[in-house]
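One protein chain omitted, others in place.
As written, the chain order gives the labels A and B, with residue 1 at the start of each chain.
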Amino acid sequence: MKRPAFDWHVVVRRLPLGVALGATAFALVWVLFWAPKTNFGPAIHSPSAFLLTLLDSVTLAGLLFIVASGFSLIFGLMRVVNMAHGSFLLLGGYIAYEMQQWMTNGGGLTVFSSQVSAWEWIVPAIVAAAAIACLGLGVQQLFLRWTMGQDLRQALITIAISVIVADQIIAHFPLESTVEKGSAVNTSWPGSIDRLVNLHVAGVQYSLAKLSMLALGVGVGIALWLWLYRTKTGMIIRAGVDDRQMTSALGLNVQVTFAIAFAVGAALAALGGAVFASYAGVNPTTDGQWLLYSLVVVIVGGLGSIFGTVAGSLLFGLVYNFSVAYLPTTGNNCCGQYPIVFTFALLAFVLAFRPHGIFGRPA
Amino acid sequence: MRRLNVRKWRLLLPLAALAVASAAIAASSFGATSKVIRLAIMSDCKGAFAGGYELDLGGAQAALAQYAGGKPTNRAKPSDGMTGIKIGGHPVKIVGYGCGNDTVPLAISETKRLMEQLNADVMIGPLSGDEAVAIAHYAQKHPKKTFIIGTAGSQDPTLQIAPKNMFRYHGDGAQWNAGAGVIAYKRLHWRKAAIIMDDYSFGWTSAAGLISDFCGVGGKITKRVFPPLNTTDYAPYIRQLPGPNQVDGYFWVVGGTGTGPSLKAYEQAYGRVDPKKFVGNLFFFFQSGFADVAPRLIGAYYGGFGNAPGLKTRQARQYESTVKKWYGPAKFNVTDSFVYNYYNAAHALVIGLARSKGAVGAKLQAALPRKIRTGYQVSNHGVVKLDSNRQAITDQYPQQIVKGPDGKPAAKVVGFVPSVAQSFGGIFKKTSPPPGRKQPPCVKHKFPWQGHIRAVVNGKITNKIIG
Partner (left out) sequence: MKALAVDKSFVERAIGATALVLVALGPLIFRGYFAHTILTQTFWLGIAAASLIFLSAYGGMISLAQTALYGIAAFALGNLVGRGEVKGLHLGYSPWLSVVLAIAITTALGLVFGAVASRSTGIYFLMITLTYAVIVFYFVGQTPLLGGFSGVSGLQDYTPGIVGNPVAHPNRLYYIALVTAVGVYVAIRYVVRTPFGISLMGIRDDPVRMGSLGYNAALHRTLAFTFAAFIASLAGILFGWWNGVVAPDHVGLSATVDLLIVAVIGGLGRIEGAWLGAFTFVVINNYVRGFGFLNNHFFTSLGLDASHFATYIGVIFLLIVLVSPDGLIGLWDRLWSLARRQGGAARSAAAAAGATAPRG
């Protein structure tokens, strides 16, 4: 039988990938050389704006990674979609705020970073992470341990918990009586890093605090990698991700490992909350926003994979910042909806040719 | 066979219980249809403005106590209720407090609960602008019910929608900012400014007040940036603003939960904020802004909230002592507009019901006063007038954040702008385009209060003209 000269099946299968690559190439050309009617013009005209946007994207990706890695870890190992991840982040942010206020005698008011030492930032972050690790452990032991294997039921349980936690945060935080319950709060970066540094490239000055945030994200990534790939517990976790039944059949204590992994995942959410409280501030709508961000990052990057989370964070950070910076800003009906439309486009592109995310594996 | 009957009975039991329960619920919401006037007070007990709940109720109930014989159940907590309200011999019952969260869905469902399930005749409220827009549409469809707005700052309810049964005895978001733009030009010597505003109707309305004034005396807005509401990361939007060496200052109209994050994003791009280069709106100081934002902006000016804390007039002192008399133990700030606006709304209601002799509906709407004496009004012998859309024309007081004696931020009135109307010097009409991204344009314009804005020093309105 003669083979047809042109195989349509191949074309259809490769179409989404082709479209995605074509769109990426077009976007690069647009940003670097063309970008008409935009705020800055193309990169060749204003390289500083391009560099600043690129740095904003990468530093945001650092923060996204910290938060999303916790989510990805919990899912990768236990197949639990922790819908309460955003609530853990929010509670972590409020706890970090209360701790910093207590240490600096803030009286409920925003403190200036000049009054905050590095210690007064680090300790609140650690306390927040530890507190939420305990909460996560409690949730895991009470509700998730005996519902193993029932993915949907566990997702529903975590949704219920997120509703309750979110409502209770509004009832009790901030603790100071001078501030209204449910108010937005923020923590300050330590004074030593809350300043601009000259990068000596294209005359760009950048916030050292944001660069530290990126460094923290990288540090968390390295620490996670070392933990998962160089320690015994990490090895058990990876084995559990690959084949849970076999791992427990081999006599390894899967239950303890699950508990540890959930606690670590929750702690990462809280750490992200403490960082975000300094980056922007937290308020009662923050939990929903960060749940969305975590979801997009891990869907795009792939669940259960550190590299996937890195890829997802970078892509999301880039899409967010570049869509605001490099799309036309003239006209009455522009701009506001760009980031969200492009986020959806990113999601659609990736899912069209990799339904489990870029680095993901089927369940 | 006996078992079978028992089982049938068991099965029918839940059904019967369900039917009985439904009937009970339905019946329990039967209100007594007597001659009692039924009042509902709508506020926010959750969401961004949850802190306003006790203040709103306290303000309204203080007026009811003072003018209608109401007796607070608990002088430390207004939400515990009030009894004994009588106007012209007709008893008034507060049938319920609405608990919104600044969103439209809850506003509508609470309004339905109050006006339909609990059968209220009059509503005082709501608290927020978006809620008021939704309730204005509701009011249009229920002409027999009367609505007196609480503290909402959106323009639509009394301009674009303007139902005949809706009244507002205070200014809207644009009116609240009258004078701040002139102060930026005359006192801070700004000539070129950029403005960043929430990309939705309250943001545009509030910004319109600042832009019109500033451009009206000759200032120029060189750039407008519109981050969407609910933005988490303001960094890319801050990048669109010109740097601090390219403009004399920034008008900051990002509000609610966005004020703090946007300022932080600015600091992480350009360094510490210089309060002399930032002029904002009420969100610099009120609600969350007090702890989150104001400490960083000591010395910054902002459009007010329609109130005048520290104003030393007899009328102001009378108002403040009246509220303290009834709800002093509740320890809230009586100069806060949440208290002030609800107080005036309730006061107006008492006057209206007295004139209509207890009748509600259209008779009450005809009887509600078109002129009322309020605490912080000075022009027109201290009387606020309503325009043809039942919207107040009031004095406005631009304010400045200062450090209070206890080290906490405090609000200081610095200016007095007489008789600001919603039309804002003629630029807002029902037929003209509503505030938007490019609306109003930056043009020189003569406002009625230009040349009449007086400086306020230590609570006294001086004769010194700011601009």
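To be clear about the criterion, a contact is a pair of C-beta atoms (placed from the backbone, for glycine too) under 8 Å apart; a residue touches a chain by one contact, two chains touch by 3 or more.
Since the model is a prediction, treat every value here as computed from it, not as a measurement.
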| item | value |
| --- | --- |
| Selected residue (touches chain absent from view) among B:Gly181, B:Pro228, B:Pro398 or B:Gly415 | B:Pro228 |
| Touch criterion as defined above, residue of B:Met42, B:Leu64, B:Ile87 or B:Ile161 at the omitted chain | B:Ile161 |
| Residue of A:Ile164, A:Ala202 or A:Ala223 in touch with the missing chain, whole complex considered | A:Ile164 |
| Absent-chain interface as seen on subunit A, which is shown | 75, 79, 81, 143, 150-153, 155-157, 159-161, 163-164, 166-168, 170-172, 288, 291-292, 295-296, 298-299, 303, 333, 336-337, 340-341, 343-344, 347-348, 351-352, 355-356, 363 |
| For subunit B, the residues touching the chain missing from this view | 3-4, 6-8, 10-11, 15, 19, 22, 25-27, 29-30, 45-46, 79-80, 96, 99, 103-106, 108-110, 112-113, 116-118, 129-130, 133-134, 137-138, 141-142, 154, 160-161, 199-201, 228-230, 430, 436-437 |
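Please note the rule applied: only the chains that are shown with their structure count from here on.
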| item | value |
| --- | --- |
| Parts of subunit B lying in touch with subunit A, wherever the complex brings them together | 46-48, 50-51, 199, 226-228, 230, 232-237, 239-240, 257, 260-261, 264-265, 267-271, 287-288, 290-296, 407-409, 436-438 |
| Subunit A - residues contacting subunit B, complex | 39, 49, 52-53, 56, 60, 107-112, 170, 174, 176, 178-186, 194-196, 207, 209-210, 279-281, 283-286, 289-290, 293, 320-321, 324-325, 329, 332, 335-337 |
